[in-house]
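All protein chains of the complex are present and in place, except for one that has been dropped.
Entry: chain A
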Amino acid sequence: MKKWTEGGQPWIWLSAGALSCALIMLLGTLGWIAAQGLHHFWPKPIYQLELPATDASSPRALSFLAQPLRSGQVVDQSQDEQLWRLGNRDLQNQEYLWLPKSAGAEFSRPENALRIERQAWGDLFGFAQALIWQETQEDTRQEQRVPAEAAEFWSSLQTQLRVTQALQQQIRLLERREMGRLNQQLEQIRRQLRTSASHDPDTHAALLTTQQQLLHDHERLRLYLQNLYQQAAQPQLEIRLAQGETHALGLDQILRITRPNALSFIEKLQLYLHNIWAFLTENPREANTQGGIFPALYGTLVMVLLMTLLVTPFGVLAAIYLHEYAGKSLLARWIRISVYNLAGIPSIVFGVFGLGFFIYLVGGQLDQWLFADALPAPTLGTPGLIWVSLTLALLTLPVVIVATEEGLARIPRSLRDGSLALGATPAETLWRIILPLATPAMLTGLILAIARAAGEVAPLMLVGVVKLAPTLPLDDVFPYLHLDRKIMHLGYHIFDASFQSPDPEAARPLVYATALVLILLILLLNLSAIRIRHHLRERYQRFHNL
């Protein structure tokens, strides 16, 4: 024992313990996020809960269709409870229910219980009763009704759903393309009218005519769309709820219908993968508590790409300057240290700078020069994509500079000397010999910069990231890249959905899933940076051995 303590063995064990704790924390957090995030997409069974009539206040036995969420001790601290998700937010007065495990509820798993994901109001749990739609044949409208027991029920439901979805697709396209174009033109004319009224009566009159024409087109399109909407809303699904009442649901409200209790393992797996895919490619719904994260993912990528375009030339050139031309003077040393240290400046400071300098000062000035006709509504003098990217570019500049300079410093002196000795000018040595060799280092720097930018949230909240952006920053409408638009971002999506959500219970699994996507993205980027750096080292090892 004495020997053990004298040799300092306890300290070794303590230090090993500290490392173990750090590793457990790291792996535990990762595992927790992955488990919570991935678990959410697995189709959960629907239970039918029959609660016996307990006392005089609730004389009727209650019946619910519900999915189990998690257990805990929340309402009553003394006993174990299970949280059930009852769905049907618009039809019942509560969507979630903490039920004591000892409440004596009877459970069953009805084979044909449906989970219907809807455009609004969240999920609906119930049983199908009938499908009703109207068919127009030779000017007579005929109501068709297929009861759920009929053999062709599921196939006609699928057909009708497909028809409705095709209609909705058409509506979306018309709204985005045609309506968007009309609105854009009208807005343009409105601005021109404001300036032309006092200047040129002829142009003014012409503009007014065009405006009339456009308004006419707008009205026609609106009526046409209205008609389409009515068509889409016409087929209806009759649902029987657990308590027995029926409810008619327009097929245009339905996103997806599943029967989780009737699924085999393979089907569940298919549905699971489909759910994950839908999460990545769909728009968020219900104030970011449902649906996917596509705009956030897309916004993050566009923002990061734009930032890369901005940061690469300046970062690389600054690194070359520091390494090749700045020399070794005291001033140069201090400049170098300062640039390195900027990597440690809190990101929020960059956000403050971005808001004050870029948006209010530069953006405000640009508005005066370029978009004076839109004032006082700011175009660039308000948070937007360009300022997000610029702020992030400034933020990641030190990362790129440091990595590139490191790469430049690793290049063996012999190569440079050899090139100079053969008569190449310093510029030729730089551009033809050194830079190609340093490319992987630059790439490493860039990837690290991207990883940092993708995980950064605080400064973005000041310079142009919002909880819900109606449009994408890069789309098929001229001028394609919309620098003035506000964007959505994965990190901010996590903050918003977890802390500012109206329905935290529904948002929580989605937040875990979003966090998992963000972590995977960043891990991937970092790992590839490490990979590249590793290759780089091996490559120079070869040169050293020459």
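The working rule: contacts are C-beta pairs under 8 Å (C-beta built on N, C-alpha and C of every residue); 3 or more make two chains touch, one makes a residue touch a chain; residues count from 1.
One rule holds in what follows: contacts and distances are computed from a predicted model.
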Q. Name the chain not shown, per its UniProt record: "ABC transporter permease subunit", "L-cysteine S-thiosulfotransferase subunit SoxA", "RNA polymerase sigma factor SigM" or "Chemotaxis protein CheA"?
A. "ABC transporter permease subunit"
Q | Touching residue (missing chain; options A:L214, A:A287, A:V352 or A:L366) | A | A:V352
Q | Residue among A:I189, A:V457 or A:L536 touching the omitted chain | A | A:V457
Q: Would you write out the residues of chain A that touch the absent chain, in ascending order?
A: 1, 4, 6-26, 29, 32-33, 73, 313-315, 317-318, 320-322, 324-326, 335, 337-342, 344-353, 355-357, 360, 394, 397-398, 401, 422-428, 430-431, 451-452, 454-458, 461-462, 491-492, 494-495, 498-499, 504, 508, 511, 515, 518-519, 522-523, 526-527, 530
